[in-house]
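Yeah, one chain of the complex is gone here, protein chain that is, but the others are all in their spots.
Order of writing sets the chain letters: A and B. Residues in each chain are counted from 1.
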């Protein structure tokens, strides 16, 4: 598939310079771009790459001498990453799943599947499941009994959507994601060492051998519209009410959302984030890779936590966090700097102690 | 399915007050509970929710004025979470897998499957695999050649139980869990920088380009009775002896148990825990989310580690840990507090240095 530069400029709402009829097939980094590529050179740092490229068309930074780079056409955009979003959407052909239901899929006769669906090979759809219009469900995915999926879903191969999961429109799940598995919820007959250590902040009292009894997860999962979930990400079912993820929230790979968690809208969670049971996350919260949030806490709207932050207690709205335990980003960085000075400080205090007569001594 | 309040009270061994013939369908949070729900209000904090609810029956806190909340029946329990375990077990209908072997499953003729099994669509069971009585195996799961599974197993969709894995009774695996993959075990022809850095605690010596040679995993995995494993959790095969998990241990999602690890009985590991190769974990050890344990160490019985603790060396029995590196919980929290005071301390020392004549100066 190819596009004229004019078509692309129009799709991006951008300024076109030069010959709009040149056809390109795909975007490319300037240094690697060939004659049929659209070089992406939105920043002057790409000048060298562009100079060595055989591209005829490029998206360039404002003010570039595009003809001087041998280009025959150029596009100028206002916000480069936003233009990239539109461009890549335009050029993404999506997963190759044939329309209709593949003959090898196992679809329960009671399942409802909306119009124009594409159900791939060896997909399993359970009793009473409901799937909206234009769903694309890739090989080996499972939509279990009674699960509900809105319109325009894109479900990767091996995704497991378990019973009791309800999902809004335009949902995207990457391969092997799991929604609606049982939560890790166990209780001992008598108060456990963990319960006592929490109460005392560190003392578990006398040890007692006890086994764990399972609390089953009956609450399911409820996902809003425009949510995305990454590969091998797991969102557990709630106990008696659903675990919830709000509209517009995007979740990366290998993320753990435990039972009874509530996540607000338009959040962004990077890879390997973990949210422990019953914690509430506000709206527009951004969590970097490997961030953890303890159970039963509240993380306010618009919190931003840098990579590997461990949030052990409530975080107020708008806070920018880093560290373990989580602190204001600047406090954590200052603390780390100060710790590196500690060796010297210890020496200084030792010298001061020698220099200063003991309290009580005569001067 | 519905239950009388009397049936529930009897199943919980609890005190029934009021009309035991009222029927309820499911448990619910007080504020959300309708006429057919059993409101769960085991704590006075639910009083407001209960007041606004249309529930006719509830499990209430001891001493509640249940008639004052408009209830017609009430149940009083001794240990609320334990009651929740029994109640949710009673009301969990389990995965919807039809009895018998689904026609689309691929079962090797030499595999042995116990009575009353339910084998779902597109399941694969390999040569010589043995599966106990009453197994429920969901869609797309694999029980590989020679694997052994005890009675009453519940295997989620997409679970991989590889050759050389032996599992006891009442095993539960959530979707896409992997048991018996190969361990990450590699060696270089000559001593590697890692080996030298470990010996010297930080100096890898002269760098040498070497490639990694694989040590294959022949030892399999051995799992006790009453074990649970979460979604996308991975337990690797041992090298020449099995990786082991003891009776009654419960493991959450996305947990990594490396090759040759031994985990004791009745442990509880939360999401994203990682145990590195050959480490031994005692009995009743509780690890919070994202806890890590280094390779070749020993973590004693009844250790409790809070979220994100990184255990880099042996931990004595009964210790309550937090931090990176792991410390006694109170030591870590005190250290974090002290680091926040460090800026002020540095200033104080600087002022003292100005105030105190240099050692050797005259007074």
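Criterion: a residue touches a chain if its C-beta (ideal position, glycine included) is under 8 Å from a C-beta of that chain, and two chains touch if they have at least 3 such contacts.
From a predicted model like this one, the values you see are computed outputs, not experimental measurements.
If I consider the whole complex, including the chain that's not displayed, which of A:54, A:104 or A:200 touches that chain?
For the chain that is not drawn, the touching residue is A:104.
Can you tell me which of A:47, A:84, A:194 or A:297 touches the chain that was removed from the display?
Of all options in A:47, A:84, A:194 or A:297, contact with the hidden chain holds for A:84.
Against the chain that's been left off, what residues of subunit A make contact? List them.
26-29, 32, 40, 79, 81-82, 84-86, 88-89, 91-92, 95-96, 102, 104, 120-122, 138-140, 156-158, 172, 174-176, 226, 228, 230-232, 248, 250-254, 266, 268, 270-272, 283-284, 286, 288-290, 301-302, 304, 306-308, 318, 320, 323-324, 328-330, 333, 336, 339-340, 342-343, 345-346, 349, 352-353, 356-359, 363
For subunit B, which residues reach the chain that was dropped from this view?
Counting only subunit B, the missing chain is touched by 106, 122, 124, 126-127, 140, 142, 144-146, 158, 160, 162-163, 176, 178, 181-182, 184, 186-190, 192-194, 197, 201-204, 207, 209-218, 232, 234, 236, 239-241, 254, 256, 258, 272, 274, 276, 290, 292, 294-295, 310, 312, 324-325, 327, 331, 334-335, 338-339, 341-342, 345, 348-349, 351-352, 354-356, 363.
Just so we're on the same page, only the chains that are shown with their structure count from here on.
Between subunit A and subunit B, what is the gap in Å from one C-alpha centre to the other?
Chain centroid spacing, subunit A to subunit B, equals 23 Å.
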